[in-house]
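Here's a slice of the assembly, chains where they normally sit.
The first chain written gets the first letter, and so on, giving A and B; residue counts start at 1 in each chain.
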Amino acid sequence: MSVTAKLAQQMIAAAERKADEIGVPMVIAVVDQGGNLVAQLRQDDALLVSIDLALNKAYTAVAVKIPTETLGSVSQPGKPLYGIHTADNGRIVIFGGGLPIKKNGTVIGGIGVSGGSVEQDIACAEAGLAAYKQ
Amino acid sequence: MSVTAKLAQQMIAAAERKADEIGVPMVIAVVDQGGNLVAQLRQDDALLVSIDLALNKAYTAVAVKIPTETLGSVSQPGKPLYGIHTADNGRIVIFGGGLPIKKNGTVIGGIGVSGGSVEQDIACAEAGLAAYKQ
């Protein structure tokens, strides 16, 4: 099983509502279990860099099966995975905002958000994920 | 003026309805006047290659300001622009399914569809564009 287009749109809508509540335009992306795009939305005036970051946060969360924030904590200089951010043709993001989507413990996709502070991005990604869990 | 997130979603929804009517899953992408992604959706079971093709058809339509089908007609072997399909870091698509979005004659974005035959892709792109023109 993997993330459907319908589910991806619901998660994006939920993340959007959180972004509107925070007041910062975001880019939100959802990928499937193969790490491939299902849906992506750039809110008006969201940063251009966030197009790449949102998609690759979602990809990273699937590719490593943990939140990008967690990956970041073990890939700082001096840490075990230092250097991983340049791997995989530059697709690995090592700061928060990317979360794996799980069903019964299995990763079925990922959601990535970019546009605000890392904390804001995480809040939106969590809001998007909550739309699935409900 | 450029394509907004709301307009992009409306155009994608219209293209989706056409795809459902045709019965072939599609990927639909909308970019702004700078060629940057606004929104993209991959319907369930749509081809993986269509993720790249839909986005780059939309990009191409903005980058050359004509439908990708028209570009294709002048870039066949022996024609004036033969070879352009490998330009611009591989982002140029020379078959149908990418259309510029115009407002008062000015290109404000592009829509690209991929997943079916070229004729089906064009039909969906036109359906998406019609949602804007209405």
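Assume a residue touches a chain if its C-beta (ideal position, glycine included) is under 8 Å from a C-beta of that chain, and two chains touch if they have at least 3 such contacts.
If you're wondering where the values come from, they're calculated on a predicted model, not measured in any experiment.
Number of identical chains making up the complete complex in this structure, 2 of which are shown: 4.
Here is the rule we use: only the chains that are shown with their structure count from here on.
It takes 180 degrees of rotation, in steps of 5, to superpose the Cα atoms of chain A onto those of chain B.
Taking each chain's centre as the mean of its C-alpha atoms, chain A lies 25 Å from chain B. The part of chain A that touches chain B in the complex is made up of residues 4-5, 8-9, 34, 36-44, 48, 51.
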